[in-house]
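Heads up: the structure comes next, in C-alpha cells.
Note that one protein chain of the assembly has been removed; the remaining protein chains are unaltered in position.
Order as written gives the chain letters A, B and C; numbering starts at 1 within each chain.
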Amino acid sequence: MTAATIQRNRPSGFRISKRVLPYLLSLPALLVCIGILIPFFTSVVYSFQRYRLSQPWARQFNWGDNYISFFTDPKFWNTLQVSLLYAGITVVLELLLGLGIAMLLQKRSTLNNFISIMLLMPLMTAPALAALMWKLMTNPGFGVLSYLASLIGLQDFRWASSPSTALLTVVLVDIWVYTPFIMILLLAGLRSLPTQPFEAAALDGVPRSFVFFRITLPMLTPYILTATLFRLLDSIQQFDIIYAMTQGGPGDTLTVFQVEAYLNFFQSTNVGRSAALMIILWAITYFLSNIFIKNWLRLRERARGQA
Amino acid sequence: MASLELRNIVKRYKSQTVLDNLSLTVADGETLVLFGPSGAGKTVLLRLVAGVIDPDEGKILIGGEDMTDLDAEFRGVGMAFQNFALFPHMTAFDNIATPLQAKHSSQGTIKTGVESVAKLLKIGHVLSHKPRALSNGQKQRTALARALVGSPPLLLLDDPLRNVDAKLRFEMRLELPRLLADRGATVIYVTQDYKEAMALGDRIAVMSQGVVKQLGTPEQIYREPANVEIARLFGDPTINLLDVKPSRDAKGIYVGLSNVQVHLAGAHEAAVGRDCVIGLRPEALAFVDEGTPGAIPVTVEAETPLNEKIVTLARTVRGREILVSRPSGTPGQSEGRAHIAVDSKSALLFDRASGERIGSKNVVNLRSGEAA
Amino acid sequence: MHEKEKDLIDAFLRGQVGRRGLIKGLGAMGLAASTAGTLLNFGQTRALAADFDWQAHKGKTIKLLLNKHPYADAMIANLDNFKKLTGMEVVYDVFPEDVYFDKVTAALSASSPEYDAFMTGAYMTWTYGPAGWITDLNEWIKDPAKTNPKYAWDDFLPGVKNSCAWNGQPGGALGSEDAKQWCIPWGFEQNNITYNKGMFDKVGVSVPGNMDEMVATAAKLTKDVGGGVYGIGVRGSRSWATIHPGFLSAYANFDQKDLNVSADGKLSAAMSTAESKAFHKQWVQMIQESGPKDWSTYTWYQVGTDLGAGASAMIFDADILGYFMNGGDNKMAGKLAFSAFKANPAAKAPTPNIWIWSLSMSNFSKDKDATWYFMQWASGPEHALFGATKMDFVNPVRQSVWNDEMFREKLNKSYPGYVEMFDVSAPGASIKFTPQPLFFDLTTEWAATLQKMVAKEVPVDEGLDKLAESINSQLKEAGLG
Partner (left out) sequence: MEHTSLLERILRGIALALVVIFFMFPIVWILMMSFQTNETILRIPPQLVFEPTLANYTALITGKLMTAAGTLDIAFMRNLCNSVFLSVTSVAVALLLGVPAAYAFARHKFRGSEDIAFTLLSFRFAPALLVLLPLTLYFQKLGLANTYIGLIWVYQLICLPLILWIVRGYFEDIPADIEYAYRIAGHSWFATFRKIALPLAGPGIAAAGLLAFIFAWNNFVFALVLASADKQPVTVGALAFITSSGIQYGQISAAIVLSITPTLALALYAQRYLVEGLSLGAVKG
C-alpha cells in the first residue's frame, strides 16, 4: 500500500477529538443529575431557615438554629438512634442470611436456579405493598401469622403495634424484602470465584471453616462491600416499610429520619426542620458511602493488580 | 509499502516514564524485532504506533506521513496481540474478517480473503468455531490471520508466540520468517525470546527501561553486545562472565584466568588496567588437551545434552563456574579434570562498574538510534 | 322524556305535588325510583336555569382533587347534571385517603395551578389558610351576582358552617365576625356509639351512658362475647386522626380543652389538668382492657372493618362509619344500632367533636369565578338532597335535607336510631380544637403520647406533663406561646 492509499482512509469532515470524547459520553448523564442537584441546594437553604408553610410571614434565616436545636432535642437523638439501630440490625442480619442462602444455592443446577429466581419475588414486591401484606398477615384477628404465633404459645403477640416488638416486625419485613437483593449479589460473586483454590484446599484436606474464613470470605469481600453499601444506605433511609406499617409509632419507637422528615413536612409543614433532618441524613450517608467506596476502589485496584 | 519513523517519543504513566525520548526508524519492508525484558516499554511502543494510545511528546510517521494525531482505524496497520485479543462473541471467520469489513469489501472479497489467509495458516477447518472452542495454537493463528488479512503495509506483532506451547513455537519460528517475507510488509515484532529475535529480525532493537540500548543486526547484537545485560540476554546457555583485570605484555593484551594468561585478539587497549568482566560464550570454549597453550584446567561437574548441543558445567581452580557448549557428537569430557581453551577472537570485555562493553567497534549512538 | 313525566316533575317543583306523590306518580308510569331521582334532578336543573345565568362560564374546564370517599362518589354520579346546566367541563383526580392530604400539601406548596378546588377537612384549612393556599369564600357567597339566589347559605347547620370559618388568629374563635370562610362544609361526622345489637343482647348489657359505664361495658363484652371479639373500637395510629373522634368528643364533654388562650392571644397547653389526667387514665385503661390488640395501628378503616366483620362489639367513632358498616356486604349489615354518647355524667348533653369534609378553592386557580360555579352547585341544596337520598351522602350539612321526609324515612328504615342519635347530639356538635397552625404537631404528639401510655412506657400523669411541656416549647418556638 502506498502513502496515497493511506491518505484515502483519512478521516474527513467533523471528527470528535479523543480528549473530548469521554466528556461528551458522560455529559448527558451528568447534566441529568446536575438538574437534580439544584433542588438539593434549595433544601440546604431551607434548612438554614425558620420556615413553616403555615406561617409564611415568620419565614427568615435563622442560620444554624434548626441544627443547634437538635442537640437538646430528645426526639432528634431518638431518631438518630433508631435509624442507626434499624440500619445496623437489618444489614447484619440480611448479610448473614443472604450469604448463607447464597452458599446453599452456590452449585449450578436447575433446581437452584429456579429457587434463586423464586426467592427474588419479595424484592419485586414494592416495599409499600410488602408492608401492607405483612400488616394483613399480622392482624391479630384474621392474620395468619398471629394465628401461627398463637399455635406456638405466643398468645397476644402484637407485632408492629407493641413498642417491644415493633422494631422486630419492621426488621422482619425489611429482611423479607431485601435479603434476596444481597443473596443475588453474593450468589453472583460466589459463582464467579475461581475454582482452583477450593479444589486445592479440598485435596489437601483443609478444614472447611478454614476454607470459608481464609479463602471464600476474602475473595468475596468486594461483593460483600458492594451489597452492604447499597443496603446500608438504603436501610438508613428506610421510609416505605416503616411509614406504611406504623407511621413511626407506637409512641416514638420507629421515628427514623425519613419518617420524621416526612411528617415534619407533610403534617407539620415545618419545612426548615424537615430539611435540616434530611441534610443530616444526607451527611451520614455521604460519609458512609465515602468510606465504603474508598475501600472498594482500593480492593479493586488490588484485584486488578493480581490479574 | 510503509516505512516507520518515531521521533523523540516520550510516554509517561503518572510519574513513571515508560518511554524516554525514543527515536527509531524502520525501513520499508524491514522486520525490526523489539527485544527486551517485560516492562521495557516494548508493548507500549507498539500501541503508540498502532494508535491506540497517544504519546506525550514526539511524532510518529508512517510512510513518511505524520500520524501522531490520527486514530488507530486510520493508520492502516495490522496487529497481533500477545494474548490474541480475539472477539469472544464472533466465529474465527468473523474475527479474521473484521479488517476487511472495515474497508466495506464485498462479501465475496471477504470470503476469499479470509479463506486464503486461513489456508495459509492452516486453520481453514475451524473458521466456524468461536474462540473458546479453539486450541491455543488455533487462537494464535487466528489472531495472526486477522492481522495479515488486510495486507497492511505495517504489521505489529506483539509477542504472538508467547502464549503457545513449545512445539508450536518452534514450528512457527520456522514458518513466520517466510510468511512475513512473502507479505513484503514492514514488520515490528516484539519478543522476549532471543532465538525468535535472532531468527526473525532484520534488525533487533534491544530495549530496557524505556530506551533502546542497542540497535543492530542479530549478528551485531550477538557478537558485539553493547553491555553485559544484553550479552546475558542473548545466547543459550548464557554467556560466562568472569571478573578480570586485563594487562598488557609483549604478546599483547591478556587476562588471567585460573593463573593462565589468555591473550585476547582484537582491540582491547581501552580495557587495560581496568576492573573488567570478561564475557565468554559457551560455544567459544572448547575442550583441549593438557599442554595446549592457554589451556585452563577445570573440573567437570555435570553434562547436559541440550537438543543439538551438549552443555558442560565445569569449575575452575578458583572455584568459578563455567559453561562449555559443543555440538552433539563432537568429543568432550563428561567428568573429572579437563582443560579448556578460549577462542580469543570472540572474547568480550565489559567495564565492571558500568557494564558497558569496552572497545566496541560499532558504538551505537543511542540518542539518535542510528548506528555509527 | 315524555311530556307527562315532565309535567309531573314541573308540578313538583312548583310545589303542587308532594315528593312522595311524585315518586308514586312516576312509579305508576313505570319508572324506577332511581331513574326518578335523576329525572328529578334534571328537572331541578331546568328550574335552576330559570333564575340564574348558569351558562356564564360555558366551555370552561375546571379540575378537582378528590379523596376516595362516598361524598366524592355521589358528586361524580351527579356530575353530568352540572355539565348540562353550565356547559362546563369538570375533570378530577381521585386519590386514596392514605395519601390524599400529602398529595394536597404537595400540590399546594408547589403553588400548582393544576387543581381549582379540592376536598379538605376544616382542620387542614388552619394550615392552608395562613399559608395563602386557599381563598376566603365570603367574597363569592355574599355576591348576589355570582351566587344563585336559591343557594340558601342560611340553610347550612350553623355549628358546622361556623367551624369552617376562622379569622386566622391563633386561638381565635371559629365563626367570629371577622372570620374568613376558608371552606364550605359538604358532609360531616359526629362521634357517637355504633354497637352490635346481637352481641349486646347476648351478653346482656345496655348502651353505656357515660365514661365509667363505657369502660365497664367494653370490658364485659370483651370477656363474654367470645370468639375473639373485643369490646370497643377506637382509633390509635400515630396521627392527628386518633385524637379528633371519640377521644376528643369525650374529653370535651368533661369541659377539657387542648389549649388555653390568654387575654393577649398567647397559647399554652391545657391537657395537664387533674380532670384531663383522670379522663386519660380511663381512656387508656379502656383500650388496654377492651381495645383492639393492634390498636396503635388503627385508623378509621380498621375500626370500621372490625365492626362490620363482627370482630368488635361497639365503636366510639364517626357515626357515618357505623352507617356504612350497616350496609353493603358486611357481615354485620343490618345488625348495628346507634346511640349518642355523653361521657361526663354531669354534662347536660353530648358534645361531639366533628370532622367536616369540605370544599376549598385553591388560591392558584386560574378562574375562580368558574370554580365557584362548581362549588356552589356541589354544595347547593339540590345536590345535597340528591346525595342524601340517592347516594350515601351522610351526614348532610343542610337543615333542609334533615327536614326532608324521604331522607328521614330512608334512614329510619335501614338505620334504626340514627336520626334520634343525630338529633340528640347535633346541638352540641362543633369543632372542639383551638384553631392554630400547629394543630398537626400537637395532635400527632398527643397520639404518640397516648400510644406510650397504652403500652405502659410512661405513666399517664407523667406523660401528660411531658406532652404539655413539649407543646409549650413548640408554641414558643413558633411565636405562638
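The rule we apply is simple: contacts are C-beta pairs under 8 Å (C-beta built on N, C-alpha and C of every residue); 3 or more make two chains touch, one makes a residue touch a chain.
All values reported here derive from a predicted model rather than from experimental measurement.
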>> Counting the whole assembly, list the visible chains that the omitted chain makes contact with.
In response: A, B, C
> Which of A:Tyr46, A:Phe70 or A:Tyr86 sits in contact with the chain that's absent?
Replying inline: A:Tyr46
> Which one touches the absent chain: B:Gly150, B:Gly201, B:Pro282 or B:Gly332?
Replying inline: B:Gly150
> For the full complex, which residue in C:Ile287, C:Ala311 or C:Ile354 touches the chain that was left out?
Replying inline: C:Ala311
>> List every residue of chain C that touches the chain not included in the displayed model.
In response: 68-70, 73, 76, 92-99, 102-103, 106, 109-112, 114, 227-228, 301-302, 304-305, 308-309, 311, 320-321, 324-325, 327-331, 333, 391-392
>> For review purposes, identify every residue of chain A that touches the missing chain, sorted by number.
In response: 9, 19, 21-23, 25-26, 28-30, 32-33, 35-36, 38-40, 42-43, 46, 100-101, 104-107, 113, 115-130, 132-134, 136-137, 141-144, 147, 150, 176, 179-180, 184-185, 187-192, 198, 202, 222-223, 226-227, 233, 237, 239-240, 257-258, 261-262, 265, 271, 274-275, 278-279, 281-282, 285-286, 289, 293, 296-297, 299-300, 303
> Taking the full complex into account, what residues of chain B touch the chain not shown?
Replying inline: 47, 50-52, 71-73, 75-79, 81, 83, 85-89, 98-99, 101-103, 146, 150
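Convention: only the chains that are shown with their structure count from here on.
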> In terms of CA centroid distance, which chain is the most far removed from chain A?
Replying inline: B
> Which chain would you call central, comparing Cα centres to the global Cα centre?
Replying inline: A
> Between what two chains do the most C-beta pairs come into contact?
Replying inline: A-C
> Taking each chain's centre as its mean C-alpha position, how far apart are chain A and chain C in Å?
Replying inline: 41
>> Quick check: how many Å separate the C-alpha centres of chain A and chain B?
In response: 56
>> Centroid from C-alpha atoms only, then distance chain B to chain C, rounded to Å. What do you get?
In response: 95
> What positions in chain C touch 2 or more of the other chains?
Replying inline: none
>> Could you list, by residue number, the parts of chain A that touch chain C in their complex?
In response: 52-56, 58, 69, 135, 138-141, 156, 158-164, 245-252, 263, 265-270
> Touching chain A in the complex: which residues of chain C?
Replying inline: 101-102, 105-106, 109, 126-127, 130-132, 228, 236-240, 292-297, 306, 309, 311, 437-438, 440-441, 444, 447-449, 451-452, 454-455, 457, 477-479
